Every structure is written in C-alpha cells, then in structure tokens.
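The complex appears here minus one protein chain, its other protein chains still in place.
The block that comes next holds subunit A.
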Amino acid sequence: MAGVLQGEVLLPEQIADLLGLEGALGAAVGALIGAFVVGNVMLAFTGVAGPWAKRKITAAFTDRIAVNRIGPFGLFIIIADSVRLLSKELIIPDGADRPSYDLAPLILPASAMLGFAVIPMGSLGPFNIQLADPEAGLALVFAFASIASISLVMGGYASNNKYSLMGGLRAVAQNIAYEIPLIVTAMSVVVFTGSLQLSTIVAEQSTTLVSIAGVSIPAWFAFVNPFAFVLFLVANMAEIGRNPFDIPEAPTEIVAGYQTEYSSVYFVLFYLGEFLHVFLGGAIMATIFLGGPAGPVLPGFVWFVIKIWAFFLFTQWARSALPRVRIDQLIEIGWKGMLVLSFANLVLTAIIVGVIA
C-alpha cells in the first residue's frame, strides 16, 4: 500500500535529465530552475488572488460589482495595481528599529514560499511537481509555516507604533495558541500513515475506503476522520490569521495591526506573504486530508490547484460571513477548547487504530 509514489523522480532531477546535465552541476541547476518555476507559479496565484479574485469574491458575497474596467473581467487590474503599489513612496516612521523593520517584510513571503518545497503537487504531463521529499516533510512544512509569526512580531515591534506592537503580540499569542492543536491533529493522521514523508501520506490516501454503487470513495483522511479534518481546518484558519481569526490585523480595533506603519513595497510584501500563507495552508490541508493531488480524469497538478483555490474561496467566504472573535475569546477557544479536543482526537484515534489493528 505504502510507497506508490515513493522512488518517483522529483522535479529537479527531471529538469537535470531534460537538460542532459549530470552530477552536482545538474543537481544544482535542476534545483534552481525547479525552485524558480514553483516560486513563480505561487507568486502568480497570489497575484491573481490578491488584487483580483479577493475583490471579485467579496463583491459577489455583498451583491456588488467589483473591478471590471481594465481588460477582460477586469483582470488587468493585477498589472495596474502592482505598478501602483510598487511606485508608492516608502515612508519609514520616526524611531523605527531599522534592520528588523526592513527584514520583517522579507521573512514573511520567504517563509511561506519555503513551505512549498516539500508539498507534492502532483504530475503535469511528464513532470512530477515536487521539489523535495525528505522523511521529515510534515514537521518541516509546519516549521517553515510558523516562521511567519517571527516576521509579524519583528515588524510590529520595529514600527514604533502602539497599534503595530499590539498587532505583533496578538499574532504571536494566536500562533502559539493554535500551533499545538494544529500539530496534534496532524499527528492523528500520522498515526495512520506511520510516516512524516508527505509523498507517503498522499500514497496512503489513494486506497479505496468504500464503494457505493460502483463509485469508489478514496480513503482521504477527511473521510476517515472528519472530526480531525474540522479541527485542523479551524486551527489552520487561526494559524494563517484569516477571518474569523484575523485579530493581528483587526482593522476595526487596531487600525491595521503589525502593518500599520508599512507602505509601498514593504506593504506589498506583507500582503503577498499573507496570501502565500493562505495558499500554503490550503496546500497542507490538501496534502494531509484531501488526498493531495489525487482526483479523477484531470492531471494531478490541476486537482492540486483546484483544492488550494477551494481553500482560498473558503477563507474568503469566512471573511464575508463570520464576525471576528475577540482576543480573550480567541485565547479561550484555543487553550480551553481546541487543545482539549485535539488531545481527545489523538487519544481516540490511537485507541481505535490499536483495537482494530
């Protein structure tokens, strides 16, 4: 059962083979080209999501018409907006803590992009789009994703603004409250797979759970353990700081949180990093609960893209439909509710697996 995808050649090696390069040079060139492609694909997704899809979706939810003036469906707003934002004046506030003020907007998108290195994105034509497949893949992807909160607290502290400082601290309080339920719930999936390697986790989900009237339902962990799926979904929304857990920004309470004093390209980078994090969150969800790139007819990569965009749509739906929780509610939901439930889930999963096996 395990190891269907194991031993499959990854993208860097395929590129090296295609170019006819061998040895260390081939590996380095293949890795660089592969990383460049993956990085730019994710950048393109955020480019579409940020200036265009987000507005269109919110407009549809609130019964308005959004961007529709430039290009077909208003799509060229992406170009117009990126030029507009990049050509804004950069204003650095008095008393800003310089090195960390400048580093914070670099770290956020970099950490989010790094997470995609180990995500199996399925095949597209002859290519198997996954940059790396280390044995500790799941631990790595969580580690990369949580670097983000360092960036937020750096930006918040360095801005020399009370709102920013509060936003940064809220980001940390939120991240640490939901990190543990997130990882413990993921552990309940690892109990089934017995491996942290993401390709193995995906392969484990390719078996058939039940067949109903000739339609076979795959053993995606969302179907095997729906309770864990819901827990993970909630913890993931908090981890990436989307509504109803967007208290680090909370525009009606603390102006714009950690990004209050950021303008021009630095603001763009924060914005970009946030969207990359939403997609990374969707990619983690898809990989460990929704069968990764699995799906009928269409190539794997297309299914992977559909799944992460579905998660993006879900976050935008939550943004339009759910009120924001307060900071005290957030701490209590995290430490009193989610933590207890995630432990209960882990123990129950362990007992059920132990009794059946």
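In the analysis below, contacts are C-beta pairs under 8 Å (C-beta built on N, C-alpha and C of every residue); 3 or more make two chains touch, one makes a residue touch a chain; residues count from 1.
Criterion: contacts and distances are computed from a predicted model.
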**Report entry** UniProt protein name of the chain not shown, from "DNA-binding protein", "NADH-quinone oxidoreductase subunit A", "Asp-tRNA(Asn)/Glu-tRNA(Gln) amidotransferase subunit GatA" or "Replication factor A1"
**Finding:** "NADH-quinone oxidoreductase subunit A"
Report summary line: Of the candidates A:L10, A:A49 or A:V202, the residue in contact with the absent chain is A:L10
Report summary line: Checked against the full complex, the residue among A:W52, A:F116, A:Y258 or A:F311 that touches the missing chain is A:F116
Query raised in the report: Which of A:E179, A:D246 or A:E274 touches the chain that is not shown?
Result: A:E179
Query - Identified contact with the non-displayed chain, of A:L269, A:I308 or A:L341 - result: A:L269
Query - Residue ranges of subunit A at the interface with the undisplayed chain - result: 10-13, 27-28, 31-32, 34-36, 38-40, 43, 83, 86-95, 105-106, 109-114, 116-118, 131-134, 139-140, 157, 159-166, 169, 172-173, 176-177, 179-180, 183-184, 187-188, 190-192, 194-196, 255, 260-261, 264-265, 268-269, 272, 327-328, 331-332, 335-336, 339-340, 343, 346-347, 350-351, 353-355, 357
